[in-house]
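Below you will find the structure I want to go over with you.
With one protein chain removed, the remaining protein chains of the complex are shown where they sit.
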Amino acid sequence: MSSSKPVEADFPLIFERSKAGRRASSPPAAPSVDLAELLGAEQLRQDPPRLPEVSELDLVRHYTQLAHRQFSIDSHVYPLGSCTMKYNPKVHEEAAKAFQDLHPYQSPETVQGALELLFELQHDLATLTGMDAMSLQPAAGAHGELTGILIIRAHHQARGEDEQRRIVLVPDSAHGTNPATAAMAGYRVVEVATGKDGQVDLAAFRDALSPAVAAVMLTNPNTLGIFERNILEISRLAHEAGAQLYYDGANLNAIVGRARPGDMGFDVVHLNLHKTFTTPHGGGGPGTGPVGVKSHLRPYLPVPLVKRDDDGYDFDYDLPSSIGRVRSFYGNFGNLVRAYVYIRGLGLEGLRAVSGMAVLNANYLQERMKEAGYKIPFGGRCMHEFVAQPPAGLRTLDLAKALLDEGVHPMTVYFPLVVKEAMMVEPTETESVETLDHYAGLLGKVLQLARADPEWLAQSPHSTPVRRLDEVQAARQPILRYTFPEGEAG
Amino acid sequence: MTIPDDRRYNKSHEWAREEDGVVTVGITDYAQDQLGDVVFVELPATGKTVRAGDAVAVVESVKTASDIYAPVGGEVVGVNAALETRPELINEFPYGEGWLFRIRPGAGAKLSGLLDAAAYRSVTEEDS
Partner (left out) sequence: MNYTPHTEEDIERALQAIGVPSVDALFAEIPEELLDPSIDLPRGMDEVSLLARVKELSDANAGASSLMGGGLKKHFIPTVTQHLTFQSEFVTAYTPYQPEVSQGILQATFEFQTMMSELTGLPVSNASMYDGASAVAEAALLAVRQTGRNQIIVSQGAHPETREVLATYLNALGIELTSNALNGRLVSSRSDIGNDVAAVIVQQPNFLGYLEDMETLAQDAHVAGALFISVVDPFSLGILRPPGSYGADVAVGDGQTIGNSLSFGGPHFGFMVVTEALLRQLPGRIVGQTIDVDGRRAFVLTLQAREQHIRRARAKSNICSNHQLTALMATVNLSALGPRGLQEVATASVAAAHALADDLASAGYRVRSESHFFNEFVVELASPAREVVRKLAKQGISAGVPVPAHYGLGSALLLAATELTGEQERRELMETLQRVAPVSTSVAR
């Protein structure tokens, strides 16, 4: 790997602000002990790790300035399709803090409040999805997918059909995690084509079904923002073929409180608490991906679950057919607290308003985008998100970069893969119509600018801290850590 | 878009050229153009036996990864080590220095099932 050589006007790394002898904390004093005697001389590190040595104010300035080099929901409109970038309520952060000092191995009688919360959240998520039981353990959506598919595999194993059922069907519009998950669970992936109406092509689906199919993974509404109208028929066909139906909960925000995957015939669901249930995205996680199942799959859930009996709440490890653990401890508890507070704060009526306003906003913005000159390949009305395309001859990437200059975050670009130059927009329910008008106005403006000055467009963004990064160089000569200047102590 | 007459082609955009009983394989000018800047190439191990149609290499650009299929069955007898440090050779010289690997065809394996330049040209025209 080549070395990292600073070039002009570089924003410094924390290591470049370091000066030997400075510090930004006052930890408890270490008593004088002989580590070689306590730990064995051969176990000791020769050179300390080269961590930064900065004052507390230097530290504060560095990470505050870095925060300012970052778009976020709190500072910018951020309508990323498939990501559900809704407002993350502050009251959730306070609630999570109230539980941050609990150790997962404390005796159950000392954590009854935490266990009660988990027990109630298991119930709430189950009733919202129409499922019979819930595991809160998976740490992210993709992790939930793996858990769910392993549960389905355990079901086929118990019926002696595992060797026969080696295929997972996935629509070609699916998130990349779906096929990747199926492969990690030992399955072969077969893609099912999307029809002209943006829905699963029923004839192709029927043809793809066979006694070799273990599971069908669907997102509903799908990644094009369209509700799969034939879902009951799809479910009937899948079950007739002996397959299990898997619900990718990425798009639950469209229907939360109004319709449930369980009623549609899904056997397993995973939820992305960082989407519908608004736990913060954190710049890429931690997510949380609870998994719900119908009763016939409950025996295979990961352990432990939380139960209630005469003595109060406790962990339930009594699932002899469990697929085992997928994560240590009880999952991303801090996020489970946030989701619980969200659900209990809103109640059913509040959640119905969430899906109502999310779908209203998406349809409204779709209309405004159409007026602004964008193409809507699948026409019609959408659910909580929609896919658009720029007018012929313009590149989505250029328009997205131009939006950055306008102080808004672009939509998801180039996904789903089945639509060329895809722009996938999901405004969420927490944006006002004025904000959507403003966003649509900017979308119109960048189109005009693009036509008036294609060269300007190709150079955009013009006002961001850095512009058009050389991703080819980043991949050809990877520089994945800082290189200290020669001679620096280490 | 150049499509030389001195070799055969696969619909999946590999070219194959036989010389002294060894088949050299690469990707076409059209393919490299579609991929964009190549950033990494995963090559098969020398000595490996492959069947025609096996995915034996991967060519990566920043946002895509394409499988490269063996146009003929046989034994891998050489790979282009220069690509490890200079994957851009595929973009610059797809039919020359940017070759990927060499196969010694097994008994009876022939290139004759592949397309000639004219037939391949019509494939690229349908694609675009």
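Per-chain numbering from 1; labels A and B assigned in written order.
Just so we're on the same page, a residue touches a chain if its C-beta (ideal position, glycine included) is under 8 Å from a C-beta of that chain, and two chains touch if they have at least 3 such contacts.
These figures come from a predicted structure and were not determined experimentally.
Among A:L346, A:M424 or A:V446, the one in contact with the hidden chain is A:L346. Residue B:S61 is the one among B:T24, B:S61, B:N80 or B:T124 that touches the chain missing from this view. In the full complex, the hidden chain is touched by chain B at residues 39-40, 42, 60-65.
The working rule: only the chains that are shown with their structure count from here on.
Centre-to-centre, using mean CA coordinates, chain A is 37 Å away from chain B. Every residue of chain B that touches chain A in the complex is listed here, in rising order: 37, 39-40, 60, 62-63, 87-88. Contacts from chain A toward chain B in the complex involve residues 414, 471-472, 475-476.
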